[in-house]
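What follows is a single structure, and I will ask about it in a moment.
Every protein chain but one is kept in place in this view of the complex.
Coming up: chain A.
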């Protein structure tokens, strides 16, 4: 019933948007007698014959729910949704090439809002603000403010509809920690100590020694987000607007100082308590290892919470705890480049003297619409994104591990039943949602880099430096110098002043 209601509501909005009117009239002309009786289906088939090409990355995550819901959506509206998938590493470039060359074969893109600067600045994306304002079914206000105001918005306008809530957390095995009387890690030193404690012990009862920690460190995958999750609390302590990548006044990278050095060392040290081929692990490997009980600790997005309750693969159901990213008692003093102890001035947001900086890595998969798509296709595309994000659909999808969708709506954090119904114990659900809430409520949340060329800064330069550092090709000092040099080169190439303005506006600094 609610679904029918919401459908009618969004129909109202799309009719208001304009182009639907014509189709509706024509339909009434065609079947004048049947019109009153079959009002809902007739009106519902409003995108009959419209084909929408949606591009996203090769799943199964993210692509799966889109593919699964596409036929449902077609039944409701008549619009045919083609989900096109490409490897993650190619996604940014594929979309941009399609747009810059004017091919425009992709109508809806489901992508990382991090790349938004590169897509919005040249004017490729449709401003969704008016549509969202006229779409009560979407329940925009239910989406957590961080995702509404940061992820979806650029320069004061809304360009994307969030489908996923992304920030990283640390996961631990509650059963192991309880048995040893250990507390979940508060600082990165705790993380290393716990990892060391469990490393080499059999953690899942199969007789094979397991690992203290397992982090995705493969090159060309997710390693640079993992690293920044560690670095964030050392670099940023004064709240989100301080920024954790560059100095907001000079655009000088914060990558050559004591704090960064410490973060690099911790990142490398986690490898001591990790699997031997950790350098070749992406999140697929680290998730599989954690939910099959091979690691005591891991660092990941929200996905582990739901994967751990998947009966098909999990051996650690209800043995998984989540916690806000560990922090540090010493933070960067930006003037001197040295580490200084936390006090009321240096770490105003510290909890128990520990500065936490939850990192909104990636920013969550979001849907946007190609401005140059045909009007009718844009309407259908918007309707599809709205449909995917409406609580009726989204609140189910976020509880399924394989969707790759993590909670991003307030109703999803508040409603414990949703998670219990999906198979979590109530305690596990409270723990998981608690960690999410702690992270999202932190005033010191770190926004991911969202300036032109973000993909080059992180996906190429940082990724390569980290990989070379872990492989022993670079010392800590060389890694910092190389990274700083590489980032400055991109900044100078794209224009320092322009980049600085973009960075400041991504942090909403006037």
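To be clear about the criterion, a residue touches a chain if its C-beta (ideal position, glycine included) is under 8 Å from a C-beta of that chain, and two chains touch if they have at least 3 such contacts; residues count from 1.
By definition in this document, contacts and distances are computed from a predicted model.
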Chain not displayed: protein name in its UniProt record ("Sugar ABC transporter permease", "Type 4a pilus biogenesis protein PilO", "PilN domain-containing protein" or "Secreted protein"): "Sugar ABC transporter permease"
Just one of A:219, A:315 or A:430 touches the chain that is missing; which is it? A:219
Which one, A:187, A:240 or A:467, makes contact with the chain that was left out? A:467
Which of A:85, A:455 or A:491 contacts the chain that the document leaves out: A:455
Which residues does chain A use to touch the chain missing from this display? 89-90, 92-93, 96, 99-100, 102, 118, 121-123, 208-209, 218-221, 275-277, 279-280, 453, 455-456, 459-460, 464, 467-474, 482, 485-486, 489, 493
